[in-house]
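Taken from a larger complex, these chains appear in their original positions, while the remainder are omitted.
Which chain is which? They are A, B, C and D, in the order written, and residues in each are numbered from 1.
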Amino acid sequence: NTELVIATVNNGHMIEMQKLGKHFEAANPGVKLKWVTLEEGVLRQRVTTDIATKGGQFDIMTIGLYEAPIWSKKGWLKPIATDAAYDVDDLLPAIRSGLSHEGKLYAAPFYAESSMLMYRKDLADKAGVQMPEQPTWAQVKDFAAKAHDPKAGVYGMCLRGKPGWGDNMALLTTMVNTHGGQWFDMQWKPQIDSKPWKDAIGFYVDLMKQYGPPGASANSFNENLALFNEGKCAMWVDATIAASFISDPKQSKVADKVAFAQAPVATTPKGANWLWSWNLAIPASSTKDAAAQAFIKWATSRDYINLVAKEQGWAMVPTGTRKSTYANPEFQKVAKFAAAEKKAIDSANPNDSTLPKSPYVGVQYAAIPEFQAIGIAVGQQMSAALSGKVTVEQALKTAQTMAEREMKKAGYYK
Amino acid sequence: MPTNPWLTTLRTAGAWAAALLLFFPLGWLFLTAFKTELQAIAVPPLFVFEPTLENFGEVQRRSDYLLYARNSLITSVASTVIGLLIAAPAAYSMAFFRTKRTRDILMWMLSTKMMPAVGALLPIYVLAQTAGLLDSLSALTLVFTLSNLPIMVWMLYSSYKDIPNEILEAARMDGANLWAEFRHVVLPLSVGGLASTGLLCLVLAWNESFWALNLTSAKAGTLATLIASYSSPEGLFWAKLSAASLMAIAPIVVFGWFSQKQLVQGLTFGAVK
Amino acid sequence: MAYLQLKNIHKRFDDVHVIRGVDLDIRQGEFIVFVGPSGCGKSTLLRLIAGLEHITSGGLVLDGRDITHMPSGQRDLAMVFQSYALYPHMSVYDNMSFALRLAKVPKDEIRRKVEHAADQLRLTPYLRRTPRELSGGQRQRVAIGRAIVRAPKVFLFDEPLSNLDAALRGNTRVEIHKLHVALGATSIYVTHDQVEAMTLADRVVVFKDGLIEQVGTPLELYDRPANRFVAQFIGMPSMNLVAAGAIPAFSARSGGRLAADGLLGVRPEGLRVHAADGAGEPGRVDLIEALGADTLIHLAVGGVPLIARQNERTPLRVGDAVRVELDPTQLHLFDAQGQAIAHPETVS
Amino acid sequence: MNRLLPRGLMAPAVIALLLWMLVPLLMTLWFSLVNYNLMQPGQHGFAGLANYEYFITDPDFWPAVANTLLLIGSVIAITVVLGVLLALLVNDPFPGRGIVRVLLISPFFVMPAVNALLWKHMMMNPIYGVLANVWKFFGLTPVDWLTDVPLVSVIVMVAWQWLPFACLIFITSLQSLDREQMEAARMDGASAVQRFWYLTLPHLARPMAVVIMIEMIFLLSVFAEIAITTAGGPGNESTNLTYLIFKQSLMNFDVGVASAGALFAVVLANIVAVFLIRIIGKNLD
């Protein structure tokens, strides 16, 4: 009798997986699934502590695209032994390459997302704005100005403001990227006080101060989702997964009024939209390799997607992982955001996402262990700038100092 | 004491207003737990709506509430009982065999509570792992016991100080040995103190979340860890969160209501006589 | 032969020498009362006997056994505390039977003993109550009952009546006396109260500063105090003490035996107060306290304050000039060190 | 009486606490002196005091110390002042006193995490939060609590939780206030306010010391309320020491620096403790 302890994040798709786990148990007698569902930040902290101290509490971990390359390089993960039935080649190449190290897959993608622009078609029509398929930030600002009407409870633009490398910095990094900036130059020198950063952050703060909702500096995905669903946002740039929620009439008051476009660009389209996936991986210390491999393959397979489709409908399937999903006509029929999403994911390339050459992998992050600390520190400064506690210049300067401090400490240079 | 009836009315009104104001957030949590997600974020807030039990059903479907509740119950009760067993003799010894150092020891015990748990996490995590106690109720119980121990010793100490020495001397002259003295005299006389100490520690253990989150995974999680899976980063969750929170705190809040008299009487920490 | 023997007992608390060498032999069945000013060590000595404090040096022998270092539970003594120290959570019955239960006495016997004691103390109706449901006097009796049932070798009482109000005190005192007569148990009784000491004691021990000043029957102490301290301590109001020569006419009555630096003592009942035209020394009335049966007259004679006591009402008023006469058969004489050198002859 | 006995009785508690304190403390001390990042296992070079230097030169460090003290100070001030007033209010009997008392103390039984979520989402949200709507009802611009006054928001949450505790202790203490003393003051011509000032307050001095001490211990390690609501921000405006250490150890995975921080917190706590012993130690007898 094998018990598999699975640490996972409390997203809708994962909760669905938890519910469908009984199918796996039925097909694999003798294997029992034990779920540890945690909020994202806590999950990351728990699994990192566990894997770094070889705590061995989990047999399967849900990890992000950020951790996968770092951990596999350190030998903390077991490779996923794929077989023909699994069809690795069906995985979207951007995702697959992000999860592979020296040609081996170290984590299987469960679902993936990019970022895009969601907006209110009705308001655009009213303002007489025709949204291009890939607007520029300037165009977006234009529309925001026209739609912004706080008296009526409508704000021009909702963006993330809550500090955190996975929160505001995910969005801000894409904005910096598209303004031609990067985190580090080829000497690993932080570039936060460079012009592209100033342009991007200055634009962001300006935009949000004029056309953002109150309390933006505490908003992240959820808060903005709630605002959008309540009809309080004219536009929102965020994860593609949001598309399925805002077009669900059970949750959203504006389900029938939403439309989608690619994430806005500025000087370059490179790195303008992010790439993220939640993946299942097996820590090297796991003693239940066989069962864990079996489960991961089951959960990330095409069959699983079909199972969800059967149980919940195609609108609810985990997306962003397999070409076959997007090729499925039934899926295309119910998911009006499918095309936009696939385009966004395909256009993201973690290995080449900045205009100047960068030494790191990752679109909206840099896949080095020090990045979390830097991302958090910088994110804090950005939220301070957004809330008006400090100027953008000051915030960037402080952020730069902190990043340098961290990199120096980590020994990248003296 | 002669009092002005107007004043009494005013005082009554004031007391009720203050109580309702302070209770309001909790009451709101209660209401929200019975709303749909859309109702939960409605502007302006809804006071009247058609209550739904859907959120509670969802909580039960998603996680094994009874398992978490059982773990909470076991760890808080066990840590309280074990804590009392260790603390009672220590407090007894300090109260009835005073030395010059008694006060220093008491203060030292309290000061052990001042180290931030975050700072001690890694050592404790590594220790628990070495002992093979990760994700076990015993490790959690042990940690709860130890972190509440100073408070227990202190409260018991002060309730023992209330027992007149002469009664113990009378028992000694009646031929009572240490155990008989403790069993037949000290224990029954400090029941109130014991009860309020136990209550407080039960509450503290029940609400502990840091250790509960970090030392457990699948088996030993308490209700505090259940909460950690409801503030979802994707999707609306206010109503579900409220339902889960309500289910997590309801047992201890109701318990607290019933025992508040006991608490009022016992929560003196030796300061009030 | 002595039943309880105190042999040169000393007690120090850290650096305070509280009991400074006490020798005392107590006979079986005797009722001994300890008196002395506050802080003189009465309670401490009692607690040493009880075994509640360590004896610093010296020895205790009870009924032939050396009990100096025995734990108090095994000494076979019972103590009645000033605050009663009843077990508040136990019924009267349980309070009284606690020691017997600890000693594993059979249930029947416990019941018999407790009921007998309760009967003696008129506590039978209250056996099921807890101490807080009793009046002060009843609690007091329970405390005594708790001691009685054990039939200990010695009873120890530490100011057992001082928490009772005056009227109850009078009654309980009489009861304790009767009980002692009935049980014939050896008892040591600490008190502040003159009347208790006088009426209860077979012998009174007067302490001062951790030392015994005098041991004797109540009337011995009253009539023949060994020294000035005992003379003033026993008797209420206190004995009047007059320095030799302060009232020459009084000193003259001593028959020349009073030294120039000695003291002359006379109890209030040894003074007679007459109207201003009567016999005696001239004086003035300071205060009159008419107690009904007798009257206390506070006087000043030649600047010396005196108190006279008489069994009749007095027609005198405060401020009246009077004459004060000394009963020469009631004179006590003390030397310069305060030691007694002569006592009156008294019927006893 | 056997002198070993009292020590024997005390031993289990003392030894347990000694281990509970010493083992982590020594390990923490060791960690603080080496390079130890969870993400870089196996690289445990000796670091000397570099971790301490790093922690103390962290730009967030002094603000965190200040925020910690500010948080502790204001929560204590609020709970003590309001606690006394509430205790006075419910001290004399009135209709429904039992229920009022139950309502008053309820927040004390709420988990810190629930407390934080409740305030963040349902009370303080600037758009659909209850407070925002109250503000709007009075025609005011809703306060954006967590952004504009983050520390104040945290203080409100923590104070809401600890007020009942203070209140409970003061209620208990008021019950032991001598009635005759109050009457003596009335006969001396003291007004209600004067009686409060000259008699009630001094009477409450000791329970106040207790409340301050206990709250100080628990407030030093306020964590969930910050992590869940403001994540220490914006900037570092609501970062306290505990949260800073948390950031170092569990978000940056730098155990070395976090250990140095924890030891610093221990030092700070002990300074506070010495100060506490001064004010409250004599009340322990």
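We adopt the following convention: a contact is a pair of C-beta atoms (placed from the backbone, for glycine too) under 8 Å apart; a residue touches a chain by one contact, two chains touch by 3 or more.
Remember, it's a predicted structure, so these values are computed and weren't measured experimentally.
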Fill in: Overall composition (this structure file), stated as a label formula
A x1, B x1, C x2, D x1
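Heads up, the rule we're going with is that only the chains that are shown with their structure count from here on.
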Worksheet item: Listed by label, which chains are in contact with chain B and with chain C?
Response: none
Item to complete: Could you tell me which chains are in contact with chain A and with chain C alike?
Response: B
Item to complete: Would you kindly tell me how far, in whole Å, the mean C-alpha position of chain D lies from that of chain C?
Response: 58
Response to the item:
Rounded to the nearest Å, the gap between Cα centres of chain A and chain B is 39
Worksheet entry | Whole-Å separation of chain centres (CA-atom averages), chain B against chain D | 15
Worksheet item: Where does chain D touch two or more other chains at once, residue-wise?
Response: 127-128, 250
Item to complete: Would you please write down the residue numbers of chain B that are in contact with two or more other chains?
Response: 41-43, 121-122, 126, 228, 231, 238
Fill in: Pairs of chains satisfying the touch condition
A-B, A-D, B-C, B-D
Worksheet item: Which part of chain C faces chain B closely enough to touch in the complex?
Response: 50-52, 71-75, 77-79, 81-83, 85-90, 98-99, 102-103, 146, 150
Worksheet item: Which chain D residues qualify as touching chain B in the complex?
Response: 1, 5-7, 9-10, 12-14, 16-17, 20-21, 23-25, 27-28, 31, 86, 89-90, 92, 94-97, 99-114, 117-119, 121-123, 127-128, 130, 133, 136-137, 160, 163-164, 168-169, 171-173, 176, 182-183, 206-207, 209-210, 213-214, 217, 220-221, 223-224, 228, 241-242, 245-246, 249-250, 255, 258-259, 261-263, 265-266, 269-270, 272-273, 276-277, 281, 283-285
Worksheet item: Can you list the chain D residues touching chain A in their complex?
Response: 37-41, 54, 59, 125-128, 142, 144-148, 227, 229-237, 247, 250-254
